[in-house]
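Presented below is the structure to which this report refers.
All protein chains but one are shown at their positions in the complex.
We call the chains A and B, going by the order they appear; numbering starts again at 1 in every chain.
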Amino acid sequence: MKTFTQFESHELANTLIEKALGFKNNPLQSKDKGQGKRLGLIFLNPSLRTRVSTQLAATNLGVDSFVLNMDKESWALEMQDGALMNKNKVEHIKDAAAVLGGYFDMLAIRAFPTLTNKQEDTEDFIINQFIKYAGIPVISLESAIRHPLQSLADMVTIRENFKEKRKPKVVLTWAPHIKSIPHAVANSFSEWALGCGHELTITHPVGYELDEQFTKGATIEYDQKKALQDADFVYVKNWSAFNPYGKILKVDENWLLKENKLGTNAKAKIMHCLPVRRNLELSDEMLDGERSLVQVQAKNRIYAAQAVLDSML
Amino acid sequence: MKTFTQFESHELANTLIEKALGFKNNPLQSKDKGQGKRLGLIFLNPSLRTRVSTQLAATNLGVDSFVLNMDKESWALEMQDGALMNKNKVEHIKDAAAVLGGYFDMLAIRAFPTLTNKQEDTEDFIINQFIKYAGIPVISLESAIRHPLQSLADMVTIRENFKEKRKPKVVLTWAPHIKSIPHAVANSFSEWALGCGHELTITHPVGYELDEQFTKGATIEYDQKKALQDADFVYVKNWSAFNPYGKILKVDENWLLKENKLGTNAKAKIMHCLPVRRNLELSDEMLDGERSLVQVQAKNRIYAAQAVLDSML
Partner (left out) sequence: MKTFTQFESHELANTLIEKALGFKNNPLQSKDKGQGKRLGLIFLNPSLRTRVSTQLAATNLGVDSFVLNMDKESWALEMQDGALMNKNKVEHIKDAAAVLGGYFDMLAIRAFPTLTNKQEDTEDFIINQFIKYAGIPVISLESAIRHPLQSLADMVTIRENFKEKRKPKVVLTWAPHIKSIPHAVANSFSEWALGCGHELTITHPVGYELDEQFTKGATIEYDQKKALQDADFVYVKNWSAFNPYGKILKVDENWLLKENKLGTNAKAKIMHCLPVRRNLELSDEMLDGERSLVQVQAKNRIYAAQAVLDSML
């Protein structure tokens, strides 16, 4: 595996899910496999959970990891080919990525969208520039449009918590937020759930339609209550509008997910990638109750990352 | 030992002091004891000495350590149960602590007081919320009202430097400062010195009385010169007023500790937890002279942390 930035195939997803479950059962089973290998973790945006879970995964495999925070303020990278660099950008992605490619055996990169340049974000420009110039295997720690390690952890969580023969019914429900949030988690969840053959319904207020390249095959249902009927898993997540790009249309607080919306559905499990805005996106009663899988998802981030790193070694 | 946040008993203190001295003599004597264990170091406030000494202690025991800076600005945690999170707080302590509790074997946390909410600080609210929700052993790297690793290092330093049969006479003397400083070091020093059976005198300008729960059993003496007579150890430290809470009453520069205040007392050793404001809290002549134990204290921070980690493993 040279890059891990998106869903590739049901077969690969299956392999990674099984591998992750194996590591969860015995995290140190390959503790010397990565001896002498070095992973560079590049953050163009801040991270806590993603950074730590990936470092723990690396440590479980004997891989040394090194964190580089290249926030826009402190180490602004020029991304455009041919630029005359006489402004605030201190280094070109070409040079920075090549140096890092020479220093490490694998790179993992977080690069959020600007939410101001739809075309650049949609092309996943920044992470693709890194891949182009680094020349070594690259793992996405969330790009402009995808968050594949989160989605892999989510698929692991669904596999662990669904033992029936039939396809699970999965619902992705939009939730209110006060900030303009990227589409990456929602896009990837849809891409992976559909790719893994789950039955997916997406529900959101009119206007919050996601980019169709990620949702083709899902049922779109604007009535939240109706969408939630018979759900096995309910994934709660905010995202900003795709049209007009990156905008908050309205913080519709009625979309808060709370217990009474699930009616008589006793089996539905609740998922969220964290951090979650309590009582704005999801109610305390749900997060602290029996339905919640959010802590399981967070823990599975370690084993998802470990499965990916292991496949690259 | 499940938590290390305060003085517990003379017996435990003794065990930890002896263990620390053993590690000082042979730091790598248990270098594989912590193999495969992970320590998370959470900083809600910045740190250099505390972070590095704790990481060195972990390394001495073979424990992997991971630093998370969650400063108020970059990763603001909601601390109040039941809050509607529609403002600037990005994650609830409940969720963050539980995730970290799932990722690590032990957590160490620094959480300074706000100095604006006396009740919350006095209840040591933040660190207790972490303990409540993390579900794993927690070490205080300085909380709102205590700094137990510093005090343990201080007790180790006193043990090393006092070979007489009688109780040492220990003096805690207030020093001037230009900022509003927490009470944690002073509280803990008092708590540990008294708990370890030392004879403690506390001297400070009128108005700087500490919370009595930490000082019961100590002699309070407002005349600094009188307090210093016959001292074996003089601990120099600034703190803000407890009433009115967190205020600087007056920067009384006469309280600077300098050589001539010790008169004919040739034996007195000088202690300070660092960082120290030279010539405001303590004079150059004292810090650079024979009396100073400040570097010994700093070094003992490693072995104090190592004794605590070792007891938790």
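Keep in mind that, in the parts below, a residue touches a chain if its C-beta (ideal position, glycine included) is under 8 Å from a C-beta of that chain, and two chains touch if they have at least 3 such contacts.
This one's a predicted model, so the numbers in the text were calculated from it and none came from an experiment.
Contact with the chain not shown here comes from a single listed residue; of A:52, A:70 or A:241, that residue is A:70. Across the entire complex, the residue among B:35, B:80, B:243 or B:279 in touch with the chain not shown is B:279. Counting the whole complex, the residues of chain A in touch with the unshown chain are 36, 38, 40, 64, 66, 68, 70, 74-75, 78, 81-87, 90-92, 94-96, 98-100, 102-103.
Seen from chain B, the chain kept out of the figure touches residues 28, 31, 46, 48-49, 52-53, 55-56, 59, 178, 274-280, 284, 287-288, 294-295, 298-299, 302.
As a convention for this text, only the chains that are shown with their structure count from here on.
The rotation relating chain A to chain B, fitted on Cα atoms, comes to 120°, given as a multiple of 5.
One simple way to say how far apart two chains are is to compare their mean CA positions; for chain A and chain B this gives 40 Å.
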